[in-house]
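One protein chain is absent from this view; the other protein chains keep their places.
To keep things simple, chains are lettered A and B as they appear, and every chain counts its residues starting from 1.
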Amino acid sequence: MNARQAILDKLQQSSLKRIGDGDVIPDRPGFQVMQRERKSNAQLSQQFENMMAKVKGEVIRVPQEELESRLNAIIEAKAIKTLLLSPESPYKASFSGLLDEVRIYDKAIESWKEALFNDIDAAITSTLGGIAETGTLVLWPSVSEPRLMSLVPPIHIAILYESQMQPTFWHFMHHHNWSEGMPTNALLISGPSKTADIEQTLAYGVHGPKELVIVLVEE
Amino acid sequence: MPVHHFIPEEPLVESLTDALSTPLKLYPTKPEKVYVFGTCLVDLFYPEAGMSGVVLLEHAGVEVLFPQDQTCCGQPAYTSGYKEEARLVALAQMSIFGEDYPIVVPSGSCGGMMKTHYPRLFEGTEHHQQALDFSERIYELTDFLVHVCDLSLEDKGERTKIALHTSCSSRREMKTTDSGKLLLGQLKNVALVEPKKVTECCGFGGAFSVRHSEISSAMVKDKVMHLSNTKADAFLSSDCGCLMNIKGAAEKDKSALTLRRGEHLLSFVARRAGLIADGVEV
């Protein structure tokens, strides 16, 4: 008998025995404890900002119409030389004057691993939204915005719309009907990468980005 | 038999949240009579604590019944994994408190055994319901004095500073951590200080203290340190196991001079209230 069958048989036998003993399968638990008081988007984004600040996430509030110019300012302030963008990014042209190079993530990782790991200073990605209670960005990497954009470059700049804020992860997944189906990869990101493995001393920027800049767009 | 026993019958988190925000413990109104379960440690080593408990109960106007056939709650065998032996001794105890009076116990861990472990001990046996009913009647003596009897005490002693050790079973099984404080609060000349790491175990654990004596000694050493750092004149405990352990370690530890004095909370209170002198009822 193969391992699969053996394991399932053992489990099923125990289950059947329980049912034979008069055990009933309980209903799914109630999730009332996950519910939250209703809050406005402004309140939620304030909470988000407070939480992000605690883990060194840099939140920059930007009115929609100033988005492009403020991105320019960020690039300048952070002295970013090589910037990674999605092929669908609307800003390709506007940045080119500021930088040494704008790279577009448009070919499979295998063909340019070294460059991605060594040459890129920063990447800009979109986000699906934010979670207020924990100060969390939600990302669904895609064909045009692959997974490593938010991971390998030392600076990750994420664009978040204030309107896309949910109180908790639980609200977020229900709001977006995630149970219907998930992408190959979905991510919650709460701050730049960090570790406390050396005697509990917090150190930022271990394997992922050292800086996380959230451009919070107010509409 | 309901096997997934921790699932509440109505898994309504809302009602649970409500329940949790108010104390779950329910106390009876003051009864005419109670049983005292003396415990084997009180019997052989701390009879004064037992007598003090009795005197305090009667001072509060409650008559004490003490069935002579009681022996031990069975905890030593239970925690050593000798379930059958524990069960037989426990069964003997359950059969001698015939009337429906509360059963009060002057030691948190024995109380914890009878209140929280008897049901597990008899699960799946014909005595399960009996154990459940029995466990409902168990109270820790100090807790009973504070929450059921409206005891009022006059402090006849000198000014003193006292550190209280609250046991793990009083904290996590009996949920009576505050009763010692409340009772001592009635003694106006007693200043109570809380040692650091008050929630940490003293390291007794019955057979654990012998089987893993190095670990246990390290734990009690720290407990003695925290207690003596309070610079209190003495420490108290309402759990005989902890008392035996901490007092024993303090007496051997030359650096803990101030802590040489340690006694059962009930003995201390009864003496201060002038109800017991030199171990004798007055």
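One rule holds in what follows: contacts are C-beta pairs under 8 Å (C-beta built on N, C-alpha and C of every residue); 3 or more make two chains touch, one makes a residue touch a chain.
We adopt the following convention: contacts and distances are computed from a predicted model.
Trainee: According to UniProt, what is the chain that's been left out of this complex called? Choose from "Succinate dehydrogenase cytochrome b556 subunit", "ABC transporter permease", "LutB/LldF family L-lactate oxidation iron-sulfur protein" or "Acyl-CoA thioesterase".
Mentor: Missing chain, per its UniProt entry: "LutB/LldF family L-lactate oxidation iron-sulfur protein".
Trainee: Touching the left-out chain: which of B:80, B:130 or B:160?
Mentor: With B:80, B:130 or B:160 as choices, the missing chain is touched by B:80.
Trainee: When the complex is taken as a whole, what residues of chain A touch the one chain not shown?
Mentor: These residues touch the chain not displayed: 2-4, 6-8, 10-15, 18, 25-26, 28-31, 33-34, 51, 55, 105-110, 113-114, 117, 133-136, 142-143, 146-148, 151-152, 168-170, 173-174, 178-179, 181-201, 203, 205-209.
Trainee: Touching residues of chain B against the unshown chain: what are they?
Mentor: That gives, for chain B, the contact residues 3-8, 11, 13, 16-17, 20-21, 38, 40, 42-47, 50-51, 54, 66-72, 74, 76-85, 88-89, 92, 96, 117, 120, 168-169, 171-173, 199-201, 203-221, 244-245, 247-249, 251-253, 281.
Everything that follows uses one rule, which is that only the chains that are shown with their structure count from here on.
Trainee: Quick check: how many Å separate the C-alpha centres of chain A and chain B?
Mentor: About 52 Å separates the centre of chain A from that of chain B.
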